[in-house]
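Here is the structure we will look at.
Only one protein chain is missing from this complex, and each of the others stays in its spot.
Right after this comes subunit A.
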Amino acid sequence: MEYDPLVDLPGGDNFHDVTALFEDAAEDMQPGALVLTDGFTLLDAMSSFEIGEPRFDSGLALLDKSKPSFNPLAPLTPEEVCWIIDRSVSCEMEWHSGYTLSQSIYSFLYVHSLKEIDPDLVPGGSLPRSDSLRPPELITVVLRAALLGLLKCCDLSWRELNKGNVYDAEDWQSEKCDVPLSEALPVKYVCKALDEACRWLETSAKVQQPWKTMLMNRIVFRKSLIVLFETQLSQPHSGLLPTMINLSLQLLQPIMAVTPSEPAPDSPARLAFDPQFPRVIVSYIPLHVLQLPDQAHTWALLEGLLISLKNVNDLANTTDLTTWEVAGHLQMWCPRPHSRLPYVRSITQSAFWDGVLILNKFALKHVVVQFFRETLDISYDAFTQNIIARWEGPALPPLVQIERTMTQILIANIKSLWYNPPRRRRFCAKSLFDWHELFSVFMDVCVRLAPLQDQEKLDHVRRARVAVLMYRLSVIREVILSGFQLSLYTNEERVFAYWYVVQVLEMHLSCIDQLMPGMSSDSNAYFELSYQSQFLTALQSLSIAVFIITVKQTTFPWRRTRLNFLRRYKWAFMPEYEDIDLQPFGHPNFTKFATACESMQKDTQFSLDGIALAIEVLSCLLTSPDGWAGRWGEERKKFVQKLLDVCICLQRQLPSTEQALTTWDAKTLKWDVDVHPWFPIISGFPPVPSR
């Protein structure tokens, strides 16, 4: 109904002028004075707006008559409908990428016109005159079905994202602004609408080829997506998922192959999308207008999503937790394009732990059982029996506490591999205290055990303690190296990071040296330790080389460097550590670093042999047994190859003598995370992948 400002003014027309009231109230205020209510926050300030100021007063947009108004029943050709459906998928993928619903889905105006295009609700005779090329059913049956399907997929995704595995206002945006996403409509209803759309397209003479097939492809694809998303939500371990994912991937191919052309500038299809429209919706988040990506990018993202779901399904059927860790680290350090949408990261975590069961079949104890089997090649029972048999402590041994703590730490560690990288780093830093607490419990237990009667046998409890320390050191390493991947470090901080990671790796390798003897040499646990030993040796050698190169080229403003060190590594100086008698292993020491720098800078012996050693070790690693990598063995080898390529490039380009170093420009070292997350390349000489 038309709005008449004379008749329809909100609140009626019985206004009184109260300007004098405001003048009286402000009489004692000086010009420029400001009175703030108690607790007036920055958010309050930013949320205010100026009535009538077009940049802030979204209500003014309602009065903007400059654009032609959107008519949801304006007749459209099949090609136009096809184009609209495709662009609506672009909106959907932008939301999946992490933008708000208002920036994406709600800019698709049909979303707000569902009632108007419902064929059961359209009053007879109200449809605009159409021609044979623009049958009304294209909107009321086909487009409506596609729209319901889109909203249903958003609803199903929203419910997955809302589980809390990924973070609202960070990884994704939940704000719905009171706009329905067809939450109340059952999946069956939406699928029925899609089936009816298909039937109409199949049987109608009103739509010609190729549009008939193109539209049907989109409808059938959307139905497959709804079924897939619903199954992911309700039965994340369903055996039908691989078939469903493959079906959706297959159905996507012809859609990707042929794109409808852009509608004419004066086509009503163009009016279907208005990124400014959501300014009139009630929202807590200001609208930042987006440019929708092109269709090729949209399809690539959607294909990436489906392929990632395949990967998740493979993982969901993997009971070895170290394999989960390998896969998790690889997708963190070396992500495939379009593989880390928040929806996929949430599904992965849900598949691992749904709040009740591990991998939909195991009780919590599974994680601990697997820890002992996969790291030490022993049964958890052997470990607990060992403690019970040798226990000499006053009270009962803290087995329940150990199991509970290990369960919590291990589950959180795996889930967080699918956090966004900055959040994963913060999680790792915080978790170090929990690891240390666990380690100190193991130390206490060891002290209260009688010595082993048979000295030839392995001391499972001591070895478990070493394994826990080893895990902690690997988390410290991840915190250090992620600083490179997130581009956090200044030049001086990089030098420290390489030096520090060398110290941590030394301790880690020492742990491996303690664990490997006595282990069965054909067990996966042994192969995995052997793999790590080689990989970490190479990592250490390369880190030493880069430390040497960078330390010699850096001057340190020591006061500022130390202040920054205390801030950067504040996780190591948390007061909570003082509550535990045992000093933590592997924490950073600034004095030792300063001494090492001084010594290196004076040292005229210069050698980059470390790079040669890294190359040798990594080359052998490419043909070593895979350990626990499982299906991710090949991918892990590719990561090793990537590191090897960087080593070879550096060996070729870095100066090899002290003299050459004095004239070498350190600025040629560039850290580019697209090439390698942790190590530099020489600018102008990127690594050439070896055949």
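Here is the rule we use: contacts are C-beta pairs under 8 Å (C-beta built on N, C-alpha and C of every residue); 3 or more make two chains touch, one makes a residue touch a chain; residues count from 1.
Throughout what follows, contacts and distances are computed from a predicted model.
In the listed set "Rab-like protein 3", "Partner of sld5", "Acyl-CoA N-acyltransferase" or "NADH-ubiquinone oxidoreductase chain 6", the entry agreeing with the UniProt name of the missing subunit chain is "Acyl-CoA N-acyltransferase". The chain omitted from view is touched by exactly one of A:S48, A:T555 or A:T623, namely A:S48. Taking the complete complex into account, A:R567 is the one of A:H16, A:R567 or A:K667 that touches the chain left out.
Considering A:L34, A:A257 or A:L396, the position touching the chain not shown turns out to be A:L34 (whole complex). Residues of subunit A in contact with the chain left out of this view: 31-32, 34, 36, 40-43, 45-46, 48-50, 55-56, 97-100, 103, 170-171, 285-286, 288, 290, 420-423, 425-426, 486-490, 493, 559-560, 563-564, 566-568.
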